[in-house]
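Of the protein chains in this complex, all but one are displayed in their positions.
Labels A, B and C are assigned to the chains in the order they are written; within every chain, residues are numbered from 1.
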Amino acid sequence: MYLTFGVTLVDITTKIAGIRLKNPTMLASGIMDEDAGSMQRIIECDAGAIVTKSIGLNAREGYPNPTVIELNHGILNAMGLPNPGIEQYCQEIRQLKNSKTPVIGSIYGANTREFIELGKRMEDHGVSALELNLSCPHAKSYGLEVGCDPKLVQEITSSVKEKVGIPIFVKLSPNVTNIIEIAIAAEEGNADAIVAINTVKGMKIDLELGKPILSNKIGGYSGKAIKPIGIRCVYEIAKNVDIPIVGVGGVTTGEDALEYIMAGASAVQIGSGVYYRGIDIFKKVCVEIEQLMKAYGYKKLTEIIGVAHT
Amino acid sequence: MYLTFGVTLVDITTKIAGIRLKNPTMLASGIMDEDAGSMQRIIECDAGAIVTKSIGLNAREGYPNPTVIELNHGILNAMGLPNPGIEQYCQEIRQLKNSKTPVIGSIYGANTREFIELGKRMEDHGVSALELNLSCPHAKSYGLEVGCDPKLVQEITSSVKEKVGIPIFVKLSPNVTNIIEIAIAAEEGNADAIVAINTVKGMKIDLELGKPILSNKIGGYSGKAIKPIGIRCVYEIAKNVDIPIVGVGGVTTGEDALEYIMAGASAVQIGSGVYYRGIDIFKKVCVEIEQLMKAYGYKKLTEIIGVAHT
Amino acid sequence: MNIPKITKIIESKREATDIKTITFHYPEEIESGQFFMVWMPDVDEIPMSVSYINGDIKGITFRKIGDATSALYKLKPGNKIGIRGPYGNGFKIQGKHILFVGGGTGVAMLAPAAEEAVKNSISSTVVIGVKNKSELFFEKRLKKCGAKVIISTDDGSVGYKGFASDAAKEILKKEKIDAVLTCGPEMMMKTLLDCCKNISFQASLERYMKCSIGICGQCCIGKGLRVCIDGPVFDGKTLKNVKDFGVYRRDSAGRKIQF
Partner (left out) sequence: MNIPKITKIIESKREATDIKTITFHYPEEIESGQFFMVWMPDVDEIPMSVSYINGDIKGITFRKIGDATSALYKLKPGNKIGIRGPYGNGFKIQGKHILFVGGGTGVAMLAPAAEEAVKNSISSTVVIGVKNKSELFFEKRLKKCGAKVIISTDDGSVGYKGFASDAAKEILKKEKIDAVLTCGPEMMMKTLLDCCKNISFQASLERYMKCSIGICGQCCIGKGLRVCIDGPVFDGKTLKNVKDFGVYRRDSAGRKIQF
């Protein structure tokens, strides 16, 4: 099928773990996805898929403000995984049940049991796939503490995989010595796809007060500045695993998306880009991808996946 | 003593491991330090101290070009540790013997024995301190492969320490799961100071050719974009060790320097900043530090070290 | 960069019981209806509408209701806070005769709008609705600027006895009003919206805010309308399609809370 955002007739559809996306731009977890209405709006902005906020068993208020600041070259956040808990959030997901755009449920937990419970609830309410957030850099005893241990990653992944029927994406952190080892652990745990990267641990200090600005002091760095790090991670992972990869980190243009795809990603997620280019960034990026494909003589997006390895 | 780059009378002298610096701006390793002439020029540009290129036992040509590219928010390099070997390089160091500005010898090796040998040679030829490069992200079997193992870091540090009489700085990589653990290992190995950070692993792919641009494919990301990562690392390290810290990564202005000092650094190193602001960046940053100190009511630079922890 | 700018309190002035105005140097241009994020280090950062626009000096007016506002309440001239913004869209001030309806601290952000309207030779009537006399503020300020001011109190301790929306309804019946601009309890604004069939309507909403730059989704209403960027001021046409308007808001965790 040929999509036509722009004028050119190129095929920008893609597939991850059997899920077909009309285009490779997905909404990243934690951005405009606290309620059904917001996700609906992003769907109408033509995102190829939506990832929900990371949801836990119980409600969490997150950290006090300031939680998000914009730096010169990226965005720094320490939300602290605020979410209403799976019970309430399932109501939001149910409202999207008839959406043609795939909705992927992001979940975080402190242990295997929690991930399984959350995964089953998400599946029951109709998500197309799960994204295991094993990578949040700033919530104590969640995320990164789980996601930097290959054994735990494999165990959680395979345990959830056994209990649910939908595909499982594992989202990885760049804040590890060897991301390849973690990606391989996820693959060995039968993950259906890898999502990379989550934010990079960073900090900003106010000079006049001599204090870190974020209430959590340390935050996660996202946006334009981290793209070279994300590209490197996706490239390293693609060299070492066979499952599909979703590239995240600093995608704001069609060029950025294409770079991730060349590094080995089958699709990209966009988070901070919503700040840089507005909520219609998904459509903009698709148009730019089509223009670039035409300029470089590509007909199908899928033929570009991983070309940088050849 | 009161230095007067600008108009204000504030004291920007500092000290690391007993080495007194007339100001807190040091030349970072690998920048304009392949020969005595270049280092002499940087000394005349008023750097507070000079760190040499990382030197190994034998000459190394490094990787073919492209080895350095500038990205939108930082610089990506994969030099591959080119250097003429300690034998030839000692001639360069000897020429700086009478310099009032401290010269710190950076060395890399594949094992403890090499580090000891290099350290002794550097000491013989008159450097003020050693910087152990345990962190180069892109030279195989050197640097990062050594620097991400706390046991090796402690062993190398303490072994070199036993054999040389000059202070030992250990330079760390941000490409690890837990930089605190590595810093503690260096401290337990009796390091006199920690230098953080080396470059962040990154990649840039050319879209038209679908190829990584650097000949080594993966490179080290430096410059403006990485400052929040460096600040976070210095802050984390300062919370956990008692030895002085030298902050590196994205320092281009007095504000950047001050932010590192507030995070816990006793001095800063400048690398990519030489590209952004020219070779006279050292003086510029000093003037800016003085102006900020006046604006915020500080008299002595040393009273600012680590204020973000209070 | 979008980080707080540290500024010093110039003046802290009590306006009524538990209500204060603080002013500070902040040269950025701001329109009435826009808001700041106000950082009290080690406490919180909260959204606050601008209530004074006086060249480089700006002000906010707030009620002490919790941690952050209590911290603000205690600040003295010379104390430092962090300000960023302005955020949001502000009011469109158009028409021949505008009715401003402020409930509680809602009047704080309407005041600069009413002043601007009068300056633009628009007839301006302001309803100030408060629970009782001790909570009343900005009466003098608004009269002085040339607006017609009507007070309503729940207990009748001064002015009209009843809700501000009832007072407003009576005015709407009597006078030819082009536009209603309101800020206050959402139920009150909802009631007003229902009365404004053919009258242009703008309401300023409050939702829990975290990023204030339109990415975290915390403040969204309806179909992903972000109060921090698409609002805080919405027109009647938009609000009629927002199911949650006057029905529920979400707390810091994203849980729905009925009004």
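Structural remarks
In this section, a residue touches a chain if its C-beta (ideal position, glycine included) is under 8 Å from a C-beta of that chain, and two chains touch if they have at least 3 such contacts.
All of these numbers come straight from a predicted model, not from anything done at the bench.
Although it is not drawn, the missing chain touches B when the whole complex is taken into account. Which of B:Thr13, B:Ser38, B:Asn190 or B:Asn240 touches the hidden chain is settled by the complete complex: it is B:Ser38. Touching the missing chain, out of B:Ala183, B:Ala196 or B:Val274, is residue B:Val274.
Listed here are the subunit B residues that touch the chain not shown: 30-35, 37-42, 44, 53, 59-62, 64-72, 75, 77, 79, 82-85, 88-89, 204, 206, 208-209, 211, 213, 215, 271-272, 274-275, 279.
In the analysis below, only the chains that are shown with their structure count from here on.
Chain A has its Cα centroid nearest to the centroid of all protein Cα atoms in the structure.
Rounded to whole angstrom units, the spacing between the C-alpha centres of subunit A and subunit B is 34. Averaged C-alpha coordinates give centres for subunit B and subunit C that are 51 Å from one another. Subunit C has its Cα centroid 37 Å from the Cα centroid of subunit A. Counting partner chains per residue, subunit B has no residue touching two or more of them. Taken residue by residue, subunit C touches two or more other chains at no position, since every residue touches fewer.
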